[in-house]
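Here the complex is missing a single protein chain, while all its other protein chains stay put.
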Amino acid sequence: GYAKIDSHRKMRSGFAEVVFCQGKRDEFLLEIFHRIYKDEGEVMGTRASLAQYELLHKELPQVTYDPVSHILKIEKKDKKRSGLIAVCTAGTADIAVAEEAAQTAEFFGANVERIYDVGVSGIHRLLSRLEVIQKANCVVAVAGMEGALASVLGGLVSRPVIGVPTSVGYGANMGGISALLTMINSCANGVAVVNIDNGYGAGYLATQINRLGVHDEEA
Amino acid sequence: GYAKIDSHRKMRSGFAEVVFCQGKRDEFLLEIFHRIYKDEGEVMGTRASLAQYELLHKELPQVTYDPVSHILKIEKKDKKRSGLIAVCTAGTADIAVAEEAAQTAEFFGANVERIYDVGVSGIHRLLSRLEVIQKANCVVAVAGMEGALASVLGGLVSRPVIGVPTSVGYGANMGGISALLTMINSCANGVAVVNIDNGYGAGYLATQINRLGVHDEEA
Amino acid sequence: GYAKIDSHRKMRSGFAEVVFCQGKRDEFLLEIFHRIYKDEGEVMGTRASLAQYELLHKELPQVTYDPVSHILKIEKKDKKRSGLIAVCTAGTADIAVAEEAAQTAEFFGANVERIYDVGVSGIHRLLSRLEVIQKANCVVAVAGMEGALASVLGGLVSRPVIGVPTSVGYGANMGGISALLTMINSCANGVAVVNIDNGYGAGYLATQINRLGVHDEEA
Amino acid sequence: GYAKIDSHRKMRSGFAEVVFCQGKRDEFLLEIFHRIYKDEGEVMGTRASLAQYELLHKELPQVTYDPVSHILKIEKKDKKRSGLIAVCTAGTADIAVAEEAAQTAEFFGANVERIYDVGVSGIHRLLSRLEVIQKANCVVAVAGMEGALASVLGGLVSRPVIGVPTSVGYGANMGGISALLTMINSCANGVAVVNIDNGYGAGYLATQINRLGVHDEEA
Amino acid sequence: GYAKIDSHRKMRSGFAEVVFCQGKRDEFLLEIFHRIYKDEGEVMGTRASLAQYELLHKELPQVTYDPVSHILKIEKKDKKRSGLIAVCTAGTADIAVAEEAAQTAEFFGANVERIYDVGVSGIHRLLSRLEVIQKANCVVAVAGMEGALASVLGGLVSRPVIGVPTSVGYGANMGGISALLTMINSCANGVAVVNIDNGYGAGYLATQINRLGVHDEEA
Amino acid sequence: GYAKIDSHRKMRSGFAEVVFCQGKRDEFLLEIFHRIYKDEGEVMGTRASLAQYELLHKELPQVTYDPVSHILKIEKKDKKRSGLIAVCTAGTADIAVAEEAAQTAEFFGANVERIYDVGVSGIHRLLSRLEVIQKANCVVAVAGMEGALASVLGGLVSRPVIGVPTSVGYGANMGGISALLTMINSCANGVAVVNIDNGYGAGYLATQINRLGVHDEEA
Amino acid sequence: GYAKIDSHRKMRSGFAEVVFCQGKRDEFLLEIFHRIYKDEGEVMGTRASLAQYELLHKELPQVTYDPVSHILKIEKKDKKRSGLIAVCTAGTADIAVAEEAAQTAEFFGANVERIYDVGVSGIHRLLSRLEVIQKANCVVAVAGMEGALASVLGGLVSRPVIGVPTSVGYGANMGGISALLTMINSCANGVAVVNIDNGYGAGYLATQINRLGVHDEEA
Partner (left out) sequence: GYAKIDSHRKMRSGFAEVVFCQGKRDEFLLEIFHRIYKDEGEVMGTRASLAQYELLHKELPQVTYDPVSHILKIEKKDKKRSGLIAVCTAGTADIAVAEEAAQTAEFFGANVERIYDVGVSGIHRLLSRLEVIQKANCVVAVAGMEGALASVLGGLVSRPVIGVPTSVGYGANMGGISALLTMINSCANGVAVVNIDNGYGAGYLATQINRLGVHDEEA
C-alpha cells in the first residue's frame, strides 16, 4: 500500500509506532499490526472498536482489548517500569481519556498512579491525594466542562503538568474547546496542553518527561 | 433630547437609575446627573473617565471619583448597610472590575467583604479565607485568564456564586471569552455568569440576592 | 470504582448529590442510585433515557420517570415546599429544559409557577402574566433562538432572573450559542446566565436564591 | 483614476450614488463630490470625518455636516417626502447609527418618525409609542448589546422590520456579532437584518419598501 | 396544554399562524392543526416529515404534503393571488429552501416566479432571466456555499432583495455561516438577510413587501 | 544577527528574497537591503512605511517608494516582461492590496493588466472588460466585504483565479474573514485563495503560473 | 426540471461539467448522467455512494466506481495524458481526498504522480521523494490535523502548491478549519488553498496550471 514505514522512528524518538485504529480499513489494520508485532515483539493500537478487536483477535489471539480506553494490544511479558506519572481526572466521564493516557505510559515503561474524580467542585478530594501527586515526575490533568483542574494542579506541584481537555460536557463546552481554552490560559505556571481527548499524546509526552527523571539505566 | 426617563424603574425594580458614562457626550452627562441627583438626592455613574469627573466636579463639587473602579458618585450620608456580599478576585489585575461590583453593592445598601488575589494557582490563599466567604448571602467571583475561581468557589459555599469573567490576560484569552466559557461550563452547581468586565451587573444582582437574605425591614 | 463519594457535599452546600445519567454505564448508575437512596431516603437523576428508567425500575420499582424533563427519581412523601420560583419559556420547544429546572427546584423544596410559551414575538402573553411573575423570589427565563425573553423579564421584575439559553432553533443559532450571547449581553439589570440547556443548574441556583427569601425555618 | 463611474446605476436602481467617505483620499473625495453634484444637483456622503467636511467646505460652501450621523451633504431645496418609516433605537448610544438610517431615508424622499431609547429593559416606553410605529410602511430597529428590540417589534407590527445590529456594548458583544445573531435568529416573523452599524443600508432598503407603499406618483 | 393561542396575531400582523412541525409531538401537532383549521378554514405547516403527514392525513384527509419543501397544508380553494415575487436559487440543492419560501408566499396570496439554478459560476444564466426578475416587487435570493447570488441581484434590481443563506456545501461553509456572512457584508445596496435555511421567513417578509406594492384592495 | 541567509532560495525557487518590512528594526532593515542589493543587483520590500523609505533613501538614494502599495525597491533597468496577469478589484479601497500584487508580479517579470473597481454590485463593469481578462494566463481577484468577485471570475475564465480577500469593510466582515470564507467556498471551479490582504503572495503565485504559460526562454 | 444546462461551460472553461452526486435525487442523477454522456461521450461524478453506483450501473453498465475516491465515471478509451502533477498526502487517512484530486486531474488529461503518507512528523520520507516532486508543473498538498505539509512543500519547489486541508483529525481540528488556517497562513510563498476535503477543486485547478506548462497541442 501507500503507507510509508517510518523505520527511523524508534531510533530517532525511542518509541515504537502506535496504531491509530479509528477509521482504518480492515486489511490495512491487519497488515500494520502484523508488521509492527513482527518487528517489535509487541504492538499497541488506540481508538479501536470492538469490531476491530474481533477482527484482529481471529488472527492474533494474544491481542487484548480494554473497552474503557479503547486500547488494543499485544504486550511483552515482564517489562520493567520505572519512575512515576500521576494521572488525574475531574470527573468519572473523563476516565476513558485518562486510561488512554495511563495505559500508553505503562506500555512505554512508566509507573502510573491514578487519581480519578477529583474535580474542583469538591476540592478536598484533590487535596487529600496531594502527597502521591507531588511524588510524580509528571502530572497529567484530564478534565472536560470548564477544565479548571489543570490550573489548580499547576499551583500545587513542582513538576510539569500536561493538561488534556476532554469533550465531556454539553452546550457551550463546544466539544472541548472551552476546556482547551481554560488550560491554555492557565494562571498557574508549568502547564502545557495537548489536543482535546488526546490521552495518547499526553501519555507519550509524560513518558518522555518521566524518562528524564529516571536517573539510571531504565529510561 | 431623545433620552427617555424611565420613571417607572425604581418602582418596578427597587433600584434607582445608574449612569453608564463611557462614550456619553458632555452635555448629556451633565443633564442626566443633575436630573437623577435632583430626583433621588444621590447619583452614581460607572466607567467614567477622569475628564468626565472634572467636568461634573465643576458643576457638582460634591461628586467624588475612584480611579480604580472608575465610579463617579454623590452619595447620601449615613446610609445603613445590611446583609453581606463577598467579592473575590483571582489576581490583582481583576481588582478594577471587583471594585465596580463592590461599590455598586455598597451604594445599593449591602455590606461587602473584599477577598482579593486568591486565584487557584495558590489555592491555600483562598482556603484560608473560607470562613468569611461562607458567611455571605452571595459570592461574586471575579477572574480573567482561565477564570477557574468561580467553579472552585461554587464547590465551597452554599450560597449563589456570580461569576464575572474579566478581559485580563492575553493571547487565547480572546478578550475574556475564554474566562466566560470557563464559568458557563462550571462543573460546580450554583454558579451563574454576567458579561465580561461587568462588575456593575454583578454588584446589582448580588444586591438583589442579598436583599432576599435580609430578614427584616431593610431589603 | 474510581468515583469519589463527595460526603461533605450536603453539609457544605445544603443539597444532596443529583445523578447526571447521560452516558453513565449501567452498573455504575445502579450503584450510585442505590447508594444515594440509602443515604438520603430519596434520589434524583437528570438527562435519563427511557432505557435507563427501565433498568433502574427493575431493581427500584418506586422510581418514576418523566419523559419531558428526562428526570428519574424516588422522592420522599409529604415534603413541604416554601417560597416561589417562576419558570418562564419563550416557546413550547423550550418546555423540556424548563421542566428540568422546575422539577429540580421542586425536589429541593421550592414552590414553582410555570408560565410557558410567552416569548417576545407576542409580548401581550407575557404582560398578562406579570402579576404572578413579580411575586416570585426568583425568575427562570428559558429561551432558544434569539433568547430575548431574559432581557424583557429583567426589565419587569425586582428579583434575580436566571437566563437558560436553549439549543432550540436552527442555522445561526449555533446550538444555543446565539441565545447564550443574547442573555450575557442583556441590557436589563439583574440577569445572570447558566449553560445552554442547563435546566438543572438553573433550578439549583433558583432554589438557593429562593431559600434566602424564605424567612423562617424551611430553607 | 481607476474608479468606474456606474452611470447605469440610477436607471437600474432609482437611487443616485452615495459616497462612502471613510478612508477615501482627499483628491478622490473632492473629485467624486464635484462629479455627482454636477450630475445630480445634490450629493450625500456617509461616515465622513470633520476634517473631510472642512476639506469639502472650502470648495463647496453649500456642504453641511452632521457630527452625530457623520453625514456630509448638499441637498436640493423643497424636495417632497412621502410615505412613512419608523426608526427606533434601544438606547441613546445607538442614535448615531439610527440617524444615518433616518437621514439616508429622508435624502431619498421618505418621511421618518424617530422613536429613540425604547429598549426592551423598559418595555412600557416602546408600548406607549406603538400607534405611530404601526402606521409606518417599514420599521428600522437599531440596537446593540443583546439586540432584542428587533424581535419585539417584529411581533407588534404588520410591516417589514429591518434590524440594524450595532457595535454598542462591550465584552461578549464581540463588536456587534452578538446583536447580529440575535436578530438573525428572531422568533418573530418579518424581520431581516443588515450589517453591524450599517445605518445607510437600512435607510436605503427602508426607502425601497416605503416607495412600494406609496400609491401614487412619488416612489 | 401549555401552548398559548396567540389570538391577537392575525389582527396585529395580517397573517394567520403557521405551524413549525419539526420536533413537535404528535398529539400537539394534531391539536394545533385542528384548531387553526377550524378558526381559519385553512392551515399550513413547515419542516414536516413524511411520518407527520401520514399522522395528520388519517384525521384530515384534505391535507397535502410536498416532499421537496416539506410543507403540509390544507388550503382554501380559489384564493386570489396578487403582485409578484421572484424566488431565485444559485444551485439545484437550494431548491428545497426556495420552495419553502415560494409556497409560503403563495399561501399568503402572492404570485411567485421561480428562477432556479442561476448561480454566479455561470452568470449568463442569471442575466438571461433579468427581465422577469426586475418586474417583481421583491426578490428572494437563496444560495449556499459562498452565497454570492444576493449581492449580484442587489446590483441588478430596484426592489428589495431578501437573502436566504443555505447550509448547502461542505467544509468551511460551516453549516451556512459562510453564506450568511457573505450576504450580510453585501457590497450591493438593498439586501437584507434572514436565518440560514429560513425559506419560511423569507416568504413571509416577501409577502409583506409585495402587499405594499399592490395598489388596490388585496394587501 | 540571528537572521539566516536563505542562500539556496533563488536556486530552489527561481525567486530572490523579498523583504517584509513591517515591524523590522532599522539596523536590520538597512543590513538586509544592502545585502540583497549587493547579491542581486536589485531588491524589493513590502509593507514599508514612509519612515522606512526615508531611512533607506539616505543610504541608498536609488530606492523608490509607492505610498499606495507600500512597496520600496531598487529595480534593474530594462528588465523584460513576458506573459500576462490580470489583476482585478471589487472596489477602489482594494487597490492598495491589488497594487502590491501587481508590482510584485512586475518585479518578477510578468506583464500585468489592471482592471479595478469592477465589483459584483455593478456586474456590467466587469463584463465590459472580459476580453482582456480572458487573455491572461492567471487572474488575481482582490475583494473585501463579501468577496464575491472571485466566484464570478472563476465562472468566466479558463485560467486559474487567485482570490485575495481584503480587510476592507466593517462589522461582520471580521477583518476579512468573511471574504476569505466566501472565496474558499466558491461555487465556481478553478479558484484558490491566499491570506487576507496578501497581495504579495498572490503576485508571487501568479508569476509562477504565468511563467508556466510562457513558452520560450523567459520563465 | 429546474436545472439549467450550462451549455457555454466547456467553451468558456475548457472543461466538461462534472456531477456532484452527494444528495442528488435518483431520477435527477440518472437524467444528468445520460445527458452529459450523450453530449461528451464520457462523464464523471464525485462524492458518489455505492447505492448511486448501483443505480447508474443498471442503466449504464460501463460505469465504474472507486470506493476510495467515491468517483463514478465512464471514461473514453485511449485518452492521452500530458504534463505532470504531484499529489502528496500527510497521512494515510488523507488518501481519499487525494484520490479525488488525482483522478479528477487524470480524467481531464494530466499525468499524476502519487506521493502519499509523507507528513512532517517524519520529514525524511518527504525529502527522499523530492526529485520527482520538483519535476511536476503543480503540486497538490493534502493534509489534515495541523496541515503543515503545504508550507514545507512551498519551501521546496518552484512550482505552485495547492493546499487541500482535510477534515482528518479530532478535537481542535474543528472539522478541518485548523488545517485550512495553517495553509492560508503559510510562511512559504507560492501556496494557495481550496476548501476542506475539496479534492475535486484541487484536481481541476492543478489541471489548469498543468495545461499552461504543456508547450504543445494538448492543453
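Letters are used for the chains, namely A, B, C, D, E, F and G, taken in the order the chains are written, and counting of residues starts over at 1 for each.
Definition applied: a contact is a pair of C-beta atoms (placed from the backbone, for glycine too) under 8 Å apart; a residue touches a chain by one contact, two chains touch by 3 or more.
Bear in mind that the values here come from a model prediction, so they are computed numbers and not experimental data.
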| item | value |
| --- | --- |
| Among the chains presented, those that the missing one touches | A, B, F, G |
| Option touching the unshown chain, where G:Gly45, G:Gly154 or G:Gly199 are the choices | G:Gly154 |
| Contact with the hidden chain (one of A:Thr89, A:Gln103 or A:Asn137) | A:Asn137 |
| Where the unshown chain meets subunit A, residue by residue | 12-15, 137, 155-160, 162, 180, 184-186, 189-195, 201, 204-205, 208-209, 212-213, 215 |
| Residues of subunit B (touch criterion as defined above) contacting the omitted chain | 89, 92-93, 95, 114, 116-118, 122, 124-125, 170-174 |
| For subunit F, residues in touch with the removed chain | 1-4, 6, 8-9, 23-24, 28, 165, 167, 175-177, 180, 195-198 |
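Just so we're on the same page, only the chains that are shown with their structure count from here on.
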| item | value |
| --- | --- |
| B-D compared against D-E, more contacting pairs | D-E |
| Contact-pair overlap exceeding half with A-G, pair selected from B-D, D-E or C-D | B-D |
| Interchain centroid distance [CA atoms averaged], subunit A/subunit F, Å | 46 |
| Touching two or more other chains - residues of subunit G | 180, 195 |
| All pairs of touching chains, each written as two labels joined by a dash | A-B, A-C, A-G, B-C, B-D, C-D, C-E, D-E, D-F, E-F, E-G, F-G |
